[in-house]
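Structure provided below as structure tokens; questions to follow.
The complex is shown incomplete by one protein chain, all other protein chains being positioned as in the whole.
A and B are the chain letters, set down in written order, and residue numbers restart from 1 in every chain.
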Amino acid sequence: MKPQPIALKVLNIVSVLLFLAALGMVFLYAPLEATMNYVQKIFYFHIANAWVGMLGFIAAAVAGVIYLIKHDQKWDIVELAAVEISLVFFLIAIVAGSIWARPSWGAYWTWEPRLTTAAILEMIYIAYLLLRQGIDDPDRRARFSAVYTLVGAISVPITFISIRFFRTIHPVVIGTNSAASQGSFDMTSKMLATMFFALFTFSVIFVNLFWHRIRLGQLAQQVEQLKLEELQ
Amino acid sequence: MISVKKLVKRFGLKTVLRGLDFEVQEGEFVALLGPNGAGKTTFLRILASLSRPTLGEVSVAGYRLPAQAAAVRRNLGVVSHLPLLYGDLTAEENLRFYGRIYGVLELGQRIEEVLELVGLTSRRRDLVRTFSRGMQQRLAIGRAILHNPDVLLFDEPHTGLDQDACDMLDRLLREVAGQGRTVVMTSHDLARVEDLASRFDVLSRGVIYSSVSRTGLGKNNLLDFYRQALAG
Partner (left out) sequence: MNNNQQTLAHKPASSFIGAIGAIVWKDLVAELRSRELLSAMLVFALLVILIFNFALELDPLTRRVATPGILWATFAFAGTLGLNRSMAVEKDRGCLDGLLLAPVDRSAIYFGKMISNLAFMLIVEVVVLPVYSVLYNTNLFNPGLIIVILLGSVGYVAVGTLLSSMAVQTRTRDVLLPILLFPVVIPILIAAVKASSGFLQGLEVTEVMPYINLLIVYDVIFIAVAYMVFDFVVEE
């Protein structure tokens, strides 16, 4: 079994350090928001997790298309890794968002565009995993997964736009000054800095986890190969 | 008519065909023998253009697979152990359907000919659902020769048939093969195959282990040849 490459080991450490630094920034550097106090601080993690979810989503879609073009099993592993990461991080983002929503909007959940689309996306991810579970042949599994990823990737933005035809109460975070969208708040420059640092940190964490997961997939494949060789 | 060089077929990490070589001249009737799991059905599916080779060169009726698959299909008739017939359609309707998707000219007349050849003219307006297995198999052969293909592939056509049905099937096979067509048939029924084929090939563990022509076999028992081939 190949040991972790040096770059990955370094990345592990860097990720942890960045995360600690981000925590520090969120609690010590970023100012307390006027109305919501500490609850608002979860916002940084909410956004960062959603951001990683997005990265995973795009990575999965791209990997799916590349697989269909090249038929290289490697891209199937990448696609699965991206879907799993995206699923988990969006879930965390939704939960974090709920924790924030309760004091701000008075409810854990609302049926507004971003939340609803995120929920639908989670359902698509689960469907994806169930699809994979029902197929034994690796080539067929990879092909079908890639096709479904493509269908999902195209449908989700359309879904988001469709729901947008309804009104939203999701805070428009960057820039608007109006108190008209209930629950929105102004971001001072310190808050902005913290947010961008959180985004950066989580991007690094994403790459780290992604790498680990792909590695895991490749190792699993090697195990399968060894098993087959033993039997034959 | 059929030329296969170093054919390799992998399903994910499992290798089923390992560099198989196979040549069939026009008009030959080759019986493909071998134990279960040897890869006979996989091989036949590749020849039928239903499955793609992982490596190697395959050409049928002068066209390469998978590049010129459509041309191959025009010259191919396939009978498997599944009937490939629609139970809710009559015999005539089944033939009409397949005739249309194969683009058979003068379809009406051709259907008459085929129905007579397979001895099902009296049952033409009956639903295939009501046919016995033997009759379904005969109709399946009719479907396979509807478009006058030069190459016929049979995958264990005697499966599930009683003695009388088998005899009838053999008569039909002889007649159909006797029209100068090239035939490859897999079978477990050595006794039957001994009378039908002009050549016997044994496929085991992913390659053709042994091959002998009817004349080469001479007075020897096919069963002995088969056992010997597998032992070697």
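Here, a residue touches a chain if its C-beta (ideal position, glycine included) is under 8 Å from a C-beta of that chain, and two chains touch if they have at least 3 such contacts.
Please read these numbers as outputs of a predicted model, since none were measured by experiment.
Contact with the omitted chain, checked across B:Leu20, B:Ala61 or B:Leu139, is made by B:Ala61.
Screening A:Ile13, A:Ala107, A:Ala127 or A:Leu192 for touch with the missing chain picks out A:Ala127. Shown as candidates are B:Tyr98, B:Phe131, B:Phe200 or B:Tyr226; the residue that touches the absent chain is B:Tyr98. Considering the whole complex, the residue from B:Gly19, B:Gly37 or B:Gly87 that touches the absent chain is B:Gly87.
Among B:Glu113, B:Asp162 or B:Asp224, only B:Glu113 touches the chain that is left out of the view. Annotation: of B:Asn148, B:Ser198 or B:Gln228, B:Asn148 touches the absent chain (contact as defined above). Residues of chain A in touch with the missing chain: 68, 120-121, 123-124, 126-127, 130-131, 133-136, 139-140, 143-144, 146-148, 150-152, 154-155, 158-159, 161-163, 165. Residues touching the missing chain, restricted to chain B, are 45, 48-52, 61-62, 70-71, 73-76, 78, 80, 82-89, 93, 97-98, 100-105, 113, 117, 127, 143, 147-148, 150, 175, 179-180 (touch as defined at the top).
Following the convention adopted for this analysis, only the chains that are shown with their structure count from here on.
Annotation: 51 Å between the Cα-based centres of chain A and chain B. Taken together, the chain B residues at the contact with chain A in this complex read 11-15. Contact residues of chain A toward chain B in the complex are 73, 137-139, 221, 224-225, 228, 232.
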